[in-house]
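One chain of protein is taken out of this complex; the other chains stay put.
For reference, chains read A, B and C in written order, and residue numbers begin at 1 within each chain.
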Amino acid sequence: MQLGIIGLGRMGGNIARRLMLNGHTTVVYDRDEASRSALAKEGSTAVADLPALVAAMDKPRAVWVMLPAGEPTEETINVLSELLDADDVIIDGGNTFYKDDVRRAQALTAKGLHYVDVGTSGGVWGLERGYCMMIGGEADVVQRLDPLFATLAPGMGSVERTKGRNSADDRAERGYIHAGPAGAGHFVKMIHNGIEYGMMQAFAEGFDILKQKNSENLPVEQRFDLNMADIAEVWRRGSVVSSWLLDLTADALATDPQLDAYSGAVADSGEGRWTIEAAMEQAVPVPVLSSALFARFRSRQKSSYADKMLSAMRFGFGGHKEGPK
Amino acid sequence: MQLGIIGLGRMGGNIARRLMLNGHTTVVYDRDEASRSALAKEGSTAVADLPALVAAMDKPRAVWVMLPAGEPTEETINVLSELLDADDVIIDGGNTFYKDDVRRAQALTAKGLHYVDVGTSGGVWGLERGYCMMIGGEADVVQRLDPLFATLAPGMGSVERTKGRNSADDRAERGYIHAGPAGAGHFVKMIHNGIEYGMMQAFAEGFDILKQKNSENLPVEQRFDLNMADIAEVWRRGSVVSSWLLDLTADALATDPQLDAYSGAVADSGEGRWTIEAAMEQAVPVPVLSSALFARFRSRQKSSYADKMLSAMRFGFGGHKEGPK
Amino acid sequence: MQLGIIGLGRMGGNIARRLMLNGHTTVVYDRDEASRSALAKEGSTAVADLPALVAAMDKPRAVWVMLPAGEPTEETINVLSELLDADDVIIDGGNTFYKDDVRRAQALTAKGLHYVDVGTSGGVWGLERGYCMMIGGEADVVQRLDPLFATLAPGMGSVERTKGRNSADDRAERGYIHAGPAGAGHFVKMIHNGIEYGMMQAFAEGFDILKQKNSENLPVEQRFDLNMADIAEVWRRGSVVSSWLLDLTADALATDPQLDAYSGAVADSGEGRWTIEAAMEQAVPVPVLSSALFARFRSRQKSSYADKMLSAMRFGFGGHKEGPK
Partner (left out) sequence: MQLGIIGLGRMGGNIARRLMLNGHTTVVYDRDEASRSALAKEGSTAVADLPALVAAMDKPRAVWVMLPAGEPTEETINVLSELLDADDVIIDGGNTFYKDDVRRAQALTAKGLHYVDVGTSGGVWGLERGYCMMIGGEADVVQRLDPLFATLAPGMGSVERTKGRNSADDRAERGYIHAGPAGAGHFVKMIHNGIEYGMMQAFAEGFDILKQKNSENLPVEQRFDLNMADIAEVWRRGSVVSSWLLDLTADALATDPQLDAYSGAVADSGEGRWTIEAAMEQAVPVPVLSSALFARFRSRQKSSYADKMLSAMRFGFGGHKEGPK
């Protein structure tokens, strides 16, 4: 099957590669000429602009936009919507806010086009392992694209089957789902990332306690000499916290147990914040997901106005001095 | 009435002063000679050691220990308990963990002595405003000391009376309570401090949002130019968040709206942590009180192992680089 | 000065009353005829619809809309904006989301009208105590309305003056501020409510620990018999947590120490949620403000899907059975 791909960064490029390795054809565009050439050498039809991309494809077309969420994606979809023909499909594979999907789907439907949103997890590992995909859009359109999704997904692999699972639809077991109408794919992916933040923070806090148990700040008789790398390693076998995130933690600790390679200033993307927003719209208490997000905010601050205000109050009622160093 | 006072720091010294200003007599000791002399000039009988203090007092004695919690208090009480006579009272006015009170009361009772724990709030303002006191111990012993407590407490003052209050015991309205047996005083004071942490953090977070709304990090059209000092000031009149902590915040912001005088590294005392421990023993969810404590922990760290671990995982699954600056 | 008031509920009616008690005149409308008649008897000019209200007022008019935020306010302002003349002012005194203020101000400015947003705190107590007001809008328009604000505000009263305060603008000390352009008033009020939630939850958690310390679930030797009403009362005098919220807590506990009058299902209004949203837009960590909000969400649930999922996992790895009762 043929797929147009716009945006050949790490994700877009590997999506093209995984498709071509499995017999699909790709027509690709990136504003960076070198990226286009690289894919062309690997078998893609590389084009120099969006009109050329549209011209190079068979109808009905399917064009996967794999760009940063927000303006880059929005503008590209606007331009595409003017170039495409009725019944063509635009796929947004980026990290778009699901309400933008809902809005766009309505606008494109009015033009006779289709819109599919695909939340993907798998990052740099997707080429090799496949992409876990959560898809929103019209059922028949998602079905039309099924050969692409089936290829991009990890497949059943060696993962042990879920007990009692009995569903006519085996796509979930092969690593992709049709979650619902436009927006549902990114909604599920958004919550995935919210959970991811929470799990990461759980490990981070636990290892922080372990690490501080070795600290010279503790009285010597209370101190242990725990081996962070060994602890991560042992938990990978048979423990309740076994997980891919733990595997990655073990990887990092094996060669850098002090984690000196990292500054400790941690970025956050839109999905973590939108997860909290969704929880607030639905009145769902999410103390863990929000705490995980706030820990990232705090990690990027040297000192905060909030903290200074605590000191100011302490000075006010108790004369405690916590001045600048 | 006569009171022995051990420890003439800010709290102990002012307690002696407030008592003497109101007709009581004090016998005082501090290991610092200058502190003793100062009080002697203000009318106290100053003595050079604990045996002299005991010798200088009339029976049954009441000795107020006003020292740092932990070893200094523990050792002094141990020494005192060997010097005092049956029916004498030891008062611990410090920030002692309430379980230590329970233990000590049992030990002292076995020796024929009495033990009273007094949690006091009011800090540097107590001399002028009076001390808010939460008292634990035997009812008749607390009653015996009532003239002292009545003097030290703020009294009814100009505070509007609580609607519907109808209690035979008006001590609470005069600023002190007999909370229960030994330990109950410090238990109530401990929870007071836990609440205090939570309220402080609520203000700190709120003002942090206000402050960041002025920030150059925001797009200019989203920015305001809010005046922190005016906001604190206006809330002092008729708003729901009116409080002494807000008054102190307004004081600080009036002259230092950027709070540049503070480093942002905020200390915490035992009470905040013990509050969380008590909540865990009783299975009470305390998300706000614990969050307030953790914010202080975090305020004292430059970067944390936990944060670095988040970066390490992000690098593992997504290739995101958050290295040292 | 003359003010038009639309919406004569508890807030709108009392605003009219406080103004008239101090020599201002009011033209009022409410869709409920009885409410209008009541105010007419107290001296207002009561009208039967919005055109009549506009007709009854002198130019330039100032009309205070005191309706539920969202559609009722939005629609009324839309209608008014068609009826009013250039240079007239619409004041939104409700709990509007500040971004709606920004949008409306732009739209009304295009029509030659002015828009002022007023966040008010003080609730049912405002008639007697005055309203604490945070005002957004054009400086000269806010100045034009100053006689109204000065009357509605609490004034300096008996509140002790802030130390070191030295500002040419004494409005904050009289209980109202011009916080900035349109939206700034409701923004500051929104944060006020966020802080309020945090403070309330701090008290709630602290008293919950105190209450559970009396519980039969604890071993008898660990139990106290703490008096909730006395504790709230004593903290009102000289303690660090002294506050209006504590006064109200003391009021409630004086007559109902078990709080049996309450179900424990606690509502939340938009401001608490918007505060968290603002914090997320500005990347400010707000663990206390969010925890306070989530506690309210949880308070309204009998059991949650989240909790059931924990049980499901526990059954999966440990065979623990936590089935339905």
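As a working rule, a residue touches a chain if its C-beta (ideal position, glycine included) is under 8 Å from a C-beta of that chain, and two chains touch if they have at least 3 such contacts.
Note that this is a predicted model, so its numbers are computed, not measured.
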item	value
Sole contact to the chain not displayed, among C:Glu42, C:Asp251 or C:Glu281	C:Asp251
Listed residues A:Ala38, A:Ala56, A:Ile195 or A:Ala261, member touching the removed chain	A:Ile195
Listed residues C:Tyr176, C:Phe207, C:Phe224 or C:Trp274, member touching the removed chain	C:Phe207
Where the missing chain touches chain A, by residue	121-123, 125-126, 129-134, 153-160, 162-167, 169, 171-177, 179-181, 183-184, 187-188, 191-199, 201-203, 205-210, 212-213, 215, 217-218, 222, 224-227, 229-247, 250-251, 254-255, 275, 278-279, 281-289, 291-292, 294-295
Positions on chain C where the hidden chain makes contact	10, 123-125, 200-201, 203-205, 207-208, 211-212, 244-245, 248-249, 251-253, 256, 259-267, 287, 291, 295-296, 298-299, 302-320, 322-325
Hidden partner chain, residues of chain B it touches	240, 268, 273, 276-277, 280, 283-287, 290-291, 293-295, 297-298, 300, 304, 306, 317
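Just so it is clear, only the chains that are shown with their structure count from here on.
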item	value
Chain located farthest away, centre of chain A as origin (C-alpha)	B
Same or different residue numbers at the chain A/chain C copy interface, by half rule	same
Superposition rotation for chain A onto chain B, Cα-based, multiple of 5°	180
Whole-Å gap separating chain B and chain C, where each centre is the average of the chain's CA atoms	31
Averaged-CA centre spacing for the pair chain B and chain A, given as whole angstrom	47
Distance between chain centroids, defined by C-alpha means - chain A, chain C (Å)	38
For chain B, residues that touch 2 or more chains besides their own	123, 125, 201, 203, 205, 207-208, 212, 244-245, 251, 287, 291, 295
